[in-house]
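Here the complex is missing one protein chain, while the rest keep their positions.
Per-chain numbering from 1; labels A, B and C assigned in written order.
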Amino acid sequence: MKKVLITGFDPFGGEKINPALEAVKKLKDIEFSNIELRVKEIPTVFYKSIKILEDTVREFEPDVVICIGQAGGRSEITVERVAINVIDARIPDNENNKLVDTPIIEDGAAAYFSTIPIKDIVLNIKKAGIPASVSNTAGTFVCNQLLYGLMHVISTKYNNITGGFIHIPYLPEQAANYNNQPSMSLLDMVKALEIAVNVAAQNVLE
Amino acid sequence: MKKVLITGFDPFGGEKINPALEAVKKLKDIEFSNIELRVKEIPTVFYKSIKILEDTVREFEPDVVICIGQAGGRSEITVERVAINVIDARIPDNENNKLVDTPIIEDGAAAYFSTIPIKDIVLNIKKAGIPASVSNTAGTFVCNQLLYGLMHVISTKYNNITGGFIHIPYLPEQAANYNNQPSMSLLDMVKALEIAVNVAAQNVLE
Amino acid sequence: MKKVLITGFDPFGGEKINPALEAVKKLKDIEFSNIELRVKEIPTVFYKSIKILEDTVREFEPDVVICIGQAGGRSEITVERVAINVIDARIPDNENNKLVDTPIIEDGAAAYFSTIPIKDIVLNIKKAGIPASVSNTAGTFVCNQLLYGLMHVISTKYNNITGGFIHIPYLPEQAANYNNQPSMSLLDMVKALEIAVNVAAQNVLE
Partner (left out) sequence: MKKVLITGFDPFGGEKINPALEAVKKLKDIEFSNIELRVKEIPTVFYKSIKILEDTVREFEPDVVICIGQAGGRSEITVERVAINVIDARIPDNENNKLVDTPIIEDGAAAYFSTIPIKDIVLNIKKAGIPASVSNTAGTFVCNQLLYGLMHVISTKYNNITGGFIHIPYLPEQAANYNNQPSMSLLDMVKALEIAVNVAAQNVLE
């Protein structure tokens, strides 16, 4: 039995829903074999998001942590390879902080690589008929910040945890409000995340 | 009771499935009120497609005809406004005809406008949370040819029929084979087409 | 000696410049062989644009008319194949007219095909190292309206004139104000239009 923590951000940037939160909630209804799943909502707020994530890690003691965020404009499930030590936000977070060219952690490492098996996750999601790819940038907003914070916490305190971040597209009902934006059904997002959880946990077992 | 004919092309261009065919087949399982629905598969072949469509129209005597085709690369359900009198194909059709800069009908009208309520259909699909827009070009391949052929047949022989064409994106399992291509779930496609059928039939009733 | 009329729209939609106008002005400095070139600025206003174009045609008696417009978001020189008989504008024109789903000419033909040699023009522009392609939609704003109006005038009164429309991308200084928009240098635009003028005039000579 492996313990997997999966997180989803709350809505931001004027959106009323965040597909990340919708998708991770649905994961609760899925029966996983040999996996104890914990789902946690994370506020789209700099640093507070890392704090809540770290508190949950301390309490739940997971083997795997995967954070989920929305990447409006992307067509595919994108599994992030790396987080860089910078916040450079075009829009304020949900507590109205607007940070520009700020290190996430002063004197921290320039970057952390995700340690979940990103290529295997992408391969298995695609095998299931859902578009997916590896991404080399998680941006410079709250998502990149959370992945960086997660991997920093893991690197400094919990070396046996593997961690990562997955971006998911707009939901169709969000894209319907824009012009010509790609989207993905909640069902396919949930299926993709289920696969990611299984592949990442299996990777720990081996 | 109104009669609606809906058609879907068979796979082409190296694809094993065509979302148009998959989606229209699923429409058979839906119970429509006051609508008799006929679903017809159409070969992705120049002229033969028009011939089969016309034969079905003659036999079924529909009030509304909506043809469905795949538009790989598009993110949304796109309801076509117009068909132009030209075939200009980059790839051969399914019987290996490759036609370039050829009129569909010699001395035919330069174009025909669709007569289904395209704006209302788009509006109602979007209201249902599915991305949609009006398109001003159906291309110059078999899809545009079929819409042109349909509207020519209607214009010359069946003035009381309203007709149109709807393009749908790749299915996720198709997009999973490409890099960074948008897609839409079959469920949402079917829902969008159900709405289109209802709105187009309602428009006739009024 | 053949007479070629080339037109460019004035700026619209909040832009301070229109690459079409900038480019056609530069054409005046080019020495063409066996071509008398007339350059005309056209206001981005429904119907008035057609009126001024028709007046200039009547007065100048050209063999070839090519209208130039801006297509923000396109990467290439796009030579339009066809204009359709509809105005459906998202934004008002320069005299604040906002027209939706209106025929350009009541009971006019559904569409007119351009009669300049679109494939030859594209081929020769590409040979000169400038990206170009045929476009199957000129949109539903003032550009499509002008091409439709031009071809209607030609079709009804001046059968010996060949006419067409070419869209050009943003200039770099326009794209510098947006996020991630393609552009093209004025020099390349002018070179492409020079080629278009020569190919279109040569086509008449033959």
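Criterion: a residue touches a chain if its C-beta (ideal position, glycine included) is under 8 Å from a C-beta of that chain, and two chains touch if they have at least 3 such contacts.
Bear in mind that the values here come from a model prediction, so they are computed numbers and not experimental data.
Asker: If you put the missing chain back into the full complex, which of the shown chains would it touch?
Answerer: Hidden chain, whole complex, touched shown chains: A, C.
Asker: If I consider the whole complex, including the chain that's not displayed, which of C:18, C:140 or C:183 touches that chain?
Answerer: Considering all chains, including the one not shown, the answer is C:183.
Asker: I'm checking contacts with the chain that's been left out. Which of A:17, A:52, A:109 or A:187 qualifies?
Answerer: Touches the omitted chain: A:109.
Asker: In the whole complex, what residues of chain A lie against the chain that is missing from view?
Answerer: 81-82, 84-86, 88, 101, 109-113, 119, 134, 136-137, 139-140
Asker: Considering the whole complex rather than only what is displayed, give the residues of chain C touching the chain that is not shown.
Answerer: Residue positions of chain C that touch the missing chain: 75-76, 125-126, 129-133, 171-173, 175-185, 187-188.
In this text, only the chains that are shown with their structure count from here on.
Asker: Any chance you could name the chains that touch chain A and chain B both?
Answerer: In this structure, no chain contacts chain B and also chain A.
Asker: Examine where the copies chain B and chain C touch and state whether the two sides share over half of their residue numbers (same) or under half (different).
Answerer: same
Asker: With chain centres set to the mean of the C-alpha atoms, which chain is at the far end from chain C?
Answerer: Of all chains, A has its centre farthest from that of chain C.
Asker: Using mean C-alpha positions as chain centres, tell me how far chain A is from chain B in Å, no decimals.
Answerer: 38
Asker: Report the inter-centroid distance (CA atoms only) between chain A and chain C in whole Å.
Answerer: 48
Asker: When you check chain B against every other chain, which residues touch at least two of them?
Answerer: none
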